[in-house]
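Removed: one protein chain of the complex. Kept in place: all other protein chains.
Our next item is subunit A:
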Amino acid sequence: MTMVSRLWCQKAWQNLAFAKVLGKEPKTFSTLVQLKTDEATDDNNDSQAQTNDELIKSPSLGNYRFVYSEFLPDPNPLYRNSIREKLERMDMLNRRSVLSIPEFYVGSILAVTYSDPHAVGKINKFVGICILREGCGLRSSFLLRNVVNGEGIEVRYDLYDPAIQNIDCLRLEKRLDDELLYLRDAPLEYSTFPFDMEIEAKILESVPVNDIKIPLNPLPWSQRWEHHNLKGVKEIVVNERRQKKAAALAKPWEKYDLMKTYRETIPEEEQNEIFSDVYTKLNELEIQKNILKRKYMLQRQNSSKTRTS
């Protein structure tokens, strides 16, 4: 609201030629003008401001940048092209209408059924925790981790690979970090999940955050985790030399770097444009998905009742 009023004031100031002529004390004048216009324009701009707010803060579109993050293109201007992005989005929607891809995040537990020419019976199911989500558009992929026969196994899947038969989100939750690659250096029990896990059927308002803190194995590690500012790790014990080095290499100012965030993100206006383009189709798919989910839950409830009785 304040922004809109300020903009209006600027315009008003430009229009007021007499103010420029009498501009001996421009500061006092401008404040006066601002006060007056504020009062005058409050009523007129209310409706405009509201519509703007609605567009930006509409709950569905605002949520989309987390749920469908791969629909946002690579922000590097060297690779951007509107036609290519549009075609890519169409292809993604076409694939999504064939296979329903659930909402999931890093930290969620997934089950992927994959048609593998080298597997016995040509079909393979893998359950694991998603420790990484990468890429955008049709290149987007995710990394699942689990422990098989006492050995940590990681499988990378392309999200839009047509050989994927089914993706189930067994447990929908987030962790404290954006990627959980440190599970490679944690005790195996933290990345062990049973292969016969069932879908935890809950309909939740928002995605829960699992704030579990994981201890790391003693050194050596695959990466220098003390450099990474991890929140989901209990305490990182390293010697003084490594601590000093980590402190010297830390960049605590980077979160204030506005240009860096600008370079690495798609502006809000463009995001709205992109998601309004795919909104109707995604919404349809989501409704279908919800219906299926409810059906599945009803079936489970019925089966549990019969078991107990």
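Criterion: a contact is a pair of C-beta atoms (placed from the backbone, for glycine too) under 8 Å apart; a residue touches a chain by one contact, two chains touch by 3 or more; residues count from 1.
Everything below uses one rule, namely that contacts and distances are computed from a predicted model.
Look at the options "Large ribosomal subunit protein uL3m", "RNA polymerase III subunit C6", "V-type proton ATPase subunit" or "Elongator complex protein 5" and return the one that UniProt uses as the protein name of the missing chain.
When "Large ribosomal subunit protein uL3m", "RNA polymerase III subunit C6", "V-type proton ATPase subunit" or "Elongator complex protein 5" are compared with UniProt, the left-out chain turns out to be "Large ribosomal subunit protein uL3m".
Which listed residue (A:Lys122, A:Lys244, A:Arg263 or A:Arg294) would be found touching the missing chain in the intact complex?
A:Lys122
Considering the complete complex, identify which of A:Asn94, A:Asn229 or A:Thr280 is in touch with the unshown chain.
If we include the chain that is not displayed, A:Asn94 is the one touching it.
Who touches the missing chain here, A:Asn81, A:Gln243 or A:Gln301?
A:Asn81
Considering the complete complex, identify which of A:Val148, A:Ala163, A:Leu188 or A:Leu219 is in touch with the unshown chain.
Once the missing chain is taken into account, the touching residue is A:Ala163.
Tell me where the left-out chain touches subunit A, residue by residue.
Residues touching the hidden chain, for subunit A, are 78-81, 83-88, 91-92, 94-95, 97-99, 115-117, 121-123, 137-139, 158, 160-165.
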